[in-house]
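Here the complex is missing one protein chain, while the rest keep their positions.
Right, chain A next:
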Amino acid sequence: MSGRKKTLLKVIILGDSGVGKTSLMQQFVNNKFSHQYKATIGADFLTKDITIDGNKQVTLQIWDTAGQERFQSLGVAFYRGADCCVLCYDVTNEKSLNNLSSWKDEFLVQSNVSNPQDFPFIIIGNKIDVDENKKISSLSKKLNNITNNQLGGLNYPVFETSAKDAINVESAFEVVAKMALQQEELNDANGNDVSDDYNDAINIHLEGDSGNCAC
């Protein structure tokens, strides 16, 4: 085989409706922003090739999801195999901040990751371009409560971004990519790719030489 294959890293963006998930992804991948709000239907991804640490070429497959449940009618099978999960909130919407932990829980339940304890999440607070008076009051304190809560705290890196003015978006996704790569390497090393779970529960009707693939 000629040439090294590029590592594919799967990233899921979650958060309440209207926090700017699509805008963040569009800003990162296409450097575009539109004020026109369009709801996201179902889930879809964009890919972007980036270089980490100056030498590692990776392809980020970023999944944008519908914040409105009615547009997620087929379920969330695409969570599987994710390498990193981005939890988004809107700095002007306190409810979206408070919902972060339920998004995290939902992800862990549905994605079936092998290391839920140390699976890489990051938190992005979007829309920092808005007027100060529109922002959640004493935001940093509330955020601190959420991230440092002993019981199910979201002790993850936090970025405050503006998809509109392209503030911090690049650097946030750089961290996302690094964390995802680490997770991917961890999975490779353990050989516990999600697909192996199925090999354990293998059905009799398959050809008997299923063990051979492990070499």
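Here is the rule we use: a residue touches a chain if its C-beta (ideal position, glycine included) is under 8 Å from a C-beta of that chain, and two chains touch if they have at least 3 such contacts; residues count from 1.
What we mean here is this: contacts and distances are computed from a predicted model.
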{"item": "Name of the absent chain as recorded in UniProt (options \"Ribosomal RNA-processing protein 41\", \"non-specific serine/threonine protein kinase\", \"Vacuolar protein sorting-associated protein 35\" or \"Translation initiation factor eIF2B subunit beta\")", "value": "\"Vacuolar protein sorting-associated protein 35\""}
{"item": "Chain A residues touching the omitted chain (full complex)", "value": "1-3, 5-6, 8, 34-42, 44, 46-47, 59, 66, 71-75, 77-78, 80-81, 195-196, 198-199, 201-203, 205-206, 210, 213"}
